[in-house]
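The complex is shown incomplete by one protein chain, all other protein chains being positioned as in the whole.
What follows is chain A.
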Amino acid sequence: MENFKICFMGDQSVGKTSIINRFIYDDFNINSQSTVGVDFLSKTIFVENESVRLHLWDTAGQERFRCLIPSYVRNSSLVVIVFDITNKTSFKSIEFWMDTVQNERGDDVIVFLVGNKTDLEDERQVSLEKLEKEANKNGFLYLETSAKTGHNVKQLFRKIGISILKQNKKRKELIKPELDENTSLMNISLNIDPNKLKQKEESGCC
């Protein structure tokens, strides 16, 4: 089974932790603690007859913690940028988060734009059309979810699984496995998997 790192980012209290909690525990807690630094959770999903283990890095949205994020983006197969559809500012910040991603990875990563809190439809400030436009401009995938009701959360992770597998197959065809045993610690790349696979054989886990 292959592991894939996914990095969640976006302004504070847009619902990153809540989306992940809905996915992992199928639960919603309006009073979930604010994320300090980074949280880690993982879950295995089955997509297209394959099981995929997702490593979810839930980063803190507040400005003080932004310096931590690049190192998590660096090692991710996919980045999810979350904003709150009832908060224009969080939508505007997408640009900032995109820059963070591009500085680390260029265009070499799948990006998902997620508008959360569709349960607060009557307080909506960002229309689906705007999200669509923003996503198409950059070739990103997009979806609207509600962690509170669970709307589209499963679909989000299904789509994540599908696109990760697709990308992985492409890569395997493009890059012939080159075994490099001296990978430095801060340069873990999970999406190009030959190294990782070899390590797993050695350690005998999974």
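Simple rule for what comes next: a contact is a pair of C-beta atoms (placed from the backbone, for glycine too) under 8 Å apart; a residue touches a chain by one contact, two chains touch by 3 or more; residues count from 1.
FYI, contacts and distances are computed from a predicted model.
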Per UniProt record, name of the chain withheld from view ["Small ubiquitin-related modifier", "Proteasome subunit beta", "Cytoplasmic tRNA 2-thiolation protein 1" or "Tbc1 domain family member 13-like"]: "Tbc1 domain family member 13-like"
Touching the absent chain when the full complex is considered, from A:47, A:120, A:141 or A:165: A:120
Residues of chain A (touch criterion as defined above) contacting the omitted chain: 3, 12-13, 30-42, 53, 55, 60, 62-68, 86-87, 120, 122-123, 125, 185, 188, 199, 203, 205-206
